[in-house]
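First comes the structure, then the notes that go with it.
Of the protein chains in this complex, all but one are displayed in their positions.
On to subunit A.
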Amino acid sequence: MSLKSDFRELVSGRDWRGRSRTPRSAVQYREPSPGLTFPTAWTRSKPARTVRRGLHSGVLKPLVWAQTRPTVEGTEYLDGLTGPVIFAANHASHLDAPLILNTLPKHFAGRVAVGAAADYFFTARWRAVLTTLAFNAFPVERFGGSSKQKQASLAPELLDRGWSLLLFPEASRSQDGWMSPFRIGAAFLAWSRKVPVVPVAMRGTYAAMPRGEWAITRGRPSLVVRYGRPMLPHEGEPARDFNVRVADAVHRLWAEEDLGWYRALRESHAGRIERPAGPQGAPWRRLWEATRPLRSSSRPNRIWS
């Protein structure tokens, strides 16, 4: 075999960094990432915050807004709220974090740190630097990690210092555009630190830029960022139940897109809203439904439809 064909065989299925995605059946056998060795304190310094502000207002926001049509709802719930809070959102795309960070009211925008997968964003120094600088990211162990890594988690410390957190409790971007169960980490943190959780539902981001894509699809797809009412654990409520309530709130916000606010509320109270898991059946049908374009909210509904 020639070097060229060997090279072709080797790079087939790998990205430009030479990395292969872990086959699905091997995911549970991944080596624990070294993670958390990357210092992130510098990204919360004044110069880094200035650079980040410029990056968002000068590059990221114009870029995303030029190629998509985002609609933002529910920011009124955040008006009277002061930090720190935990924003808990569903996660389907690399667009999610920039969309949320650029749609938050000003009093939150500069004070949010984003939890990012230690085994993905913090395994190469250059990527860790970029992610940390652009999103004020800190590493989160998705797959347990060592007890030492868990102890070193920055999240509680950041909350204590008054930073709000943006966390994605599904732990990973959706494989097919539908939601996975919420892990307890975010709810437990809010429960133990007595800070409110703001549920956030993102719609349309999977269709706009799914896993594996690095560019937004053509045609300025519609996106929706919908904030919910801040939630605090009830007196005596276990963390696990609180997590279920947070997840239900995100499910309802997701359903609002299809049912409207009031009907979603009623269905939710009747216990008829479940985790959006997509249609059962062939994988293509799930993908098909997940990538169905959202009705553009910037255009008025035709009254005869």
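To be clear about the criterion, contacts are C-beta pairs under 8 Å (C-beta built on N, C-alpha and C of every residue); 3 or more make two chains touch, one makes a residue touch a chain; residues count from 1.
Definition applied: contacts and distances are computed from a predicted model.
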item	value
Undisplayed chain, where the name is taken from the UniProt record, one of "LarA-like N-terminal domain-containing protein", "Putative transcriptional regulator", "Cytochrome aa3 subunit 2" or "cysteine desulfurase"	"LarA-like N-terminal domain-containing protein"
Residue in contact with the excluded chain [from A:13, A:80, A:236 or A:271]	A:13
Residue among A:23, A:80, A:236 or A:271 touching the omitted chain	A:23
Touch list for subunit A against the chain that is not drawn	1, 3, 6-7, 9-10, 12-14, 17-26, 29, 31
